[in-house]
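Worksheet: one structure, shown below.
One protein chain is absent from this view; the other protein chains keep their places.
Letters A, B and C name the chains as they come in the text, with residue numbers starting at 1 for each one.
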Amino acid sequence: MRVALVDRPIDVAALVAEVAHPGTGATTLFVGTVRDQHAGRAVTGIDYDAYAPMAHRECETIGAEAAERFGTDRIVVEHRLGTLAVTEASIAIAVAAPHRVAALEAQRYLIEAIKARVPIFKREHYADGTRAWVDNRGGSVVATSGAPVEGTP
Amino acid sequence: MRVALVDRPIDVAALVAEVAHPGTGATTLFVGTVRDQHAGRAVTGIDYDAYAPMAHRECETIGAEAAERFGTDRIVVEHRLGTLAVTEASIAIAVAAPHRVAALEAQRYLIEAIKARVPIFKREHYADGTRAWVDNRGGSVVATSGAPVEGTP
Amino acid sequence: MTTTVLLFASWADALGSRLAVELPEGAQVADLLRELSSRTTGRALPEPMVAINQRYASAAQVIRAGDEVAIIPPVAGG
Partner (left out) sequence: MTTTVLLFASWADALGSRLAVELPEGAQVADLLRELSSRTTGRALPEPMVAINQRYASAAQVIRAGDEVAIIPPVAGG
């Protein structure tokens, strides 16, 4: 099991290769990517920020929970921080297990727990130049920066 | 949506790239790989055979069902036929959707339906030189070839 | 009516991958399976599905001249 917060693009094929093992029959990969819209607004990019030491620790805790619960420690999680453009991956989760049910259910457990518990924050950049912090409780906008900001990607 | 039966290695990264789109926020990949054991026996490889025209048609039907049910047609399925070595991918399913629930549930629907319905057959090669057709109803061996066969990979 | 039947996996090992079977007009899938069973007595073959023209067929479906008929052992894709 390995978890990491990274500040460079995530190589999803490398994650799939990392969990491979002759004893596994099923591998799952989940990739979260930046969408070009949210709640009806055109999105041009997202800043990901984190309480990094706790986020890393919480990802490790969740990874250990999944390993225990689903019986495989062939789990790799990478979450990217910084400013991402549309289509870029913010998170990738790879799991390999002897059988598919464990690989599928561990994947779902990991993404749901990470979304609920890991102290990572995101600020969307909109096509109109504004930015706003949004969260995972239905994705509502919880605070909007005042003036349009320069340098929106 | 695209489905294919292929006789060369599956490029899983290419499948993930193929379903990418600025409007999607979640991508899932399922990869089935040849395990080094089954039901307590050491496995050295698997032959995949198919009733190819029906298998292709049934994969297309299942893909269309998933597209309808989960609201995304960004679905690619490749199933490999021929003789595979341990760790090689027999199937890869990539799905991208605006939100994660659709991508996760479509992935699971697709692999379960393909395993239940598509006329593809596999014959395991064992370390002792024997081979046997096995199936997805719990993986029991249903027929064993008599003598050891030369050329087991 | 001579029907060509495609076979796969353990059924192909037992009877070949293509078989010409003589069936009466109006024969159903169940009749074909009975005929094939008589040729495999004593062999441990799994109960198959039958497809007609690349779709799974019920036991009562009638086989017509020119149909593409296939014996499909338990599947193992994925």
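Quick note on the criterion: contacts are C-beta pairs under 8 Å (C-beta built on N, C-alpha and C of every residue); 3 or more make two chains touch, one makes a residue touch a chain.
Everything numeric in this text was worked out from a predicted model, so none of it was measured.
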| item | value |
| --- | --- |
| Where the missing chain makes contact, among the chains that are shown | A |
| Options A:Gly23, A:Gly82 or A:Pro119, residue touching the unrepresented chain | A:Pro119 |
| Contact set of subunit A toward the excluded chain (per top definition) | 32, 48-51, 53-55, 57, 79, 90-91, 111, 114-123, 133-137, 142-143, 145 |
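We take it that only the chains that are shown with their structure count from here on.
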| item | value |
| --- | --- |
| Subunit A and subunit B, separation of their C-alpha mean positions in angstrom | 26 |
| Centroid spacing, where centroids are CA-atom means, of subunit B and subunit C in whole angstrom | 25 |
| Separation of subunit A from subunit C, taking each centre as the mean of its C-alpha atoms, in whole Å | 50 |
| Subunit B: positions in contact with at least two other chains | 32, 111 |
| Two or more partner chains touched - positions in subunit C | 78 |
